[in-house]
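All protein chains of the complex are present and in place, except for one that has been dropped.
The first chain written gets the first letter, and so on, giving A and B; residue counts start at 1 in each chain.
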Amino acid sequence: MTRNVMVIDLRRCVGCQSCTVACRTWNDLPMDIIYNPVLTEGVQGDWPNVHRNWLPTLCMHCENPECVPCCPTGASQQDEDGTVWVDHTKCMGCKVCVNACPYGMRDVSHMVPRFDQYVRKCTFCRDRRQNEPGKDPYCVQTCHQKARIFGDIEDPNSEVSKLINSVETFRLFEELGTNPQIYYIPFLGGHR
Amino acid sequence: MKRHYWTSPIAIYLFLGGLGGGIMFLAWIMSAFVFAGQADVLGPALAGPMFIALLCLALGCFFLVFELGQPPVFWRVFTTATAIIKWGATMLSIAMFFNLFYVLAYVPWFPVFENFFMPFRAFNLGVAGIMGLGIMIYTGVMLSTLKAHSFWATPALPILFTTSATSTGCAAISLSLGVWPGSVHMTMASYLGAVAIHEVLHVVDIVLVFVEIGILLIMVLSFLGSGTRTAKRAAKRWVSGAYAGWFWIGMIGFGLVIPLCMYLSGVSAMSNGVAPVLVLCGGLLLRYLCVWTDDRQPLPGEERYYNKLPKSDAQFLHAWEDGDLY
Partner (left out) sequence: MTEVDIHAPGVEVRKSACYFCHQNCGVLAYVKDGDVIKIEGDPEYTNAGGLCCRGNIALKHLHHPARINHALKRVGEKGENKWEKIPWDQAISEIAERLNKIREESGAEAVATAGGTLRTEDWSRRRFMNLFGSPNSFHNALLCWIPTFMIETAISGWSPFETDLASSKCLVLWGMNPGASSMPGMKGYTDLMMSGLKIIVIDPRYSETASKADIWLPLRPGSDTALSLAMLNTIIYEGLYDQEFVQNWCVGWDELVEHMAQYTPEWAAPLTWLDPEQIREAARMYAKNTPSNIQWGCTWDQIGANGGAGTQARALMRAITGNLDRPGGDTMPGPSFGYVTDEEIEANDRLPEEQKAKQIGSNKYKLTSWPGYQIIADTAKATWGKAPTAEWMCEAHGPSVFKAILTGDPYQVRALIVSATNPVNSYGDSKMTLAALKKVEFMVTCDYWMTPAALYSDYVMPIANALERPTIHTNYGVTDSILCSERAIQPLYDRHTDFTFWRDLGLATGQSEEDWPWKTEEEVFYYIISPLGYPVENYDQFVETYRMYFPPQRFYKYGDAGFCTPSRRCELKSSILERLGYPALPTYTPSPESAVENPELAKEYPITLTTGGGFMPFHHSEQFNIKSLRYLYPDPYFTINPKLADKLGIEQGDWCWIETQRGRIRQRADIESLCDPRVVFVPRGWWFPERGVDDPEAPFGCLESNTNVLTCVDDNYCDPLGGSWMNRGLLCKVYKCTELDMKLRQDTSWSIPGNAKEPGIHEMPSDAKLAFDPIPYDPKPTFEVPDGLVWDKNRLKAVQPETGFVYDPDSGWLIDEATSVYYDLVTGYAYDPTQGNLVDVNTGKHYDMETRQEIVSGEGEE
């Protein structure tokens, strides 16, 4: 069994937003749709004792997604390998999944024709991986810093497996019980 | 927060759905339990409210479909079996059909329908009433299962919505009781029955409004006191922030306390005419405030991020649309 996950190494991320733009152009997204915003609270602390951090995000491809069971049409679904995606031929745009996601990672575009507003979200580049097996999601490839690492957590030899097992990681909103599958390697900021 | 994914149409839909459900539920209770055995007399008196309920549900469904990203394919809602929203849609459909069947029995101009549906009217009212209860609860449950939103994800919300829906149902019945074009069915007994129902509902609504004030205050204040950071922030907006005026003056004041006082002051033009309207407005306001309080716990830096993004009318977004310029 394959279970695809992503590790994001915050020690490497410099907040350049390349992944954000890459995703928008690779997937040809409408202007107001952002699958993977890179968040930051800016430089924190009292000058000159300061720190800063960036948090690249994307769909958490949760093990127990909130957004799948709530879908009344079955458009929102999860593959065997854990990929959560929306089949836009089944979606009617009710946005219940958009409201269900605790991470705010789904949306409908308001810059497309009024009656064509289906729910969009990150699919771990499902089509790209299907067309060219072995390729990573495009945000992973495009990251110069190699801060995003993608792979099969079930494979003990995969890089993600090794990292998750050997380095301390955290996940977002674990307390919600969604079991998110994006693992962050923390960077504490400041000077070691 | 990026923005409100659900807006006015959903608030109106939740209100109308609850209202329609409340009317049907109360009509059924009155007919089947409170005044059991007097269906023949009360039936025509309840036809007006039931018709209003039907309109509410139909209009609510219109808003619901309108809010969809792809309205033409709204039927996709019936393609899977598990989701809450699908149950809601199913109940709405059933309720509307049986409500229609009930109302058709009293349509004066088509004796065919009357003859056909009259024998089943108790059954039809029963199904519609039970579905009405379901819809009232469902409007709250739908929001409360979305646990990403701290202000929604509380069991108090379905109770509050159900109470409010029943209360607005009461108000709507009070206003429309006995109003029905076909006087064929409306006998003096029916009018007397209507007055009796009115008296009962008057008391019921006093109780409901009391209860609603209680639930609302408990819910909001407990969020304020011991909710998550997000819920606290939302509750603060209600109690002392941007929504405080709407909440205290609009909803608590005009929507609940003032009509309550009018109800308590005894039967009068105020309590018969103005109070129910205020209750209805209060109910709508409650749905608006709740739908707008869709606060989700932000990811670190999320607000800073989305605040920097352009508004949809930013000039650059609409530049160079004339095709090749040079």
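Here is the rule we use: a residue touches a chain if its C-beta (ideal position, glycine included) is under 8 Å from a C-beta of that chain, and two chains touch if they have at least 3 such contacts.
These numbers come from a predicted model, not from an experiment.
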Residue of A:Pro48, A:Pro113, A:Pro133 or A:Pro156 touching the missing chain in the full complex: A:Pro48
Touch with the omitted chain, as defined above, among A:Cys91, A:Cys143, A:Ile164 or A:Ile182: A:Cys143
Given A:Val5, A:Ala22 or A:Cys101, the one touching the chain that is not displayed: A:Ala22
Contact set of chain B toward the excluded chain (per top definition): 304, 307-310, 314-317, 319-326
Hidden partner interface residues of chain A, rising order: 11-12, 14-18, 20-22, 24-28, 31-32, 42-48, 50-53, 88, 120, 123, 127-128, 131-132, 138, 141-146, 187, 189-192
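Note that in this section only the chains that are shown with their structure count from here on.
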Rounded Å distance between chain A and chain B, as computed from the means of their C-alpha atoms: 37
For the chain B and chain A complex, residues of the former touching the latter: 1-2, 5-6, 67-74, 76-77, 79-80, 82-86, 89, 142, 145-149, 294, 296-302, 304-305, 312, 317
In the complex, chain A residues that touch chain B: 31-32, 37-42, 55, 57, 66, 69-75, 90-96, 98-104, 107-108, 110-111, 115-119, 172-173, 176
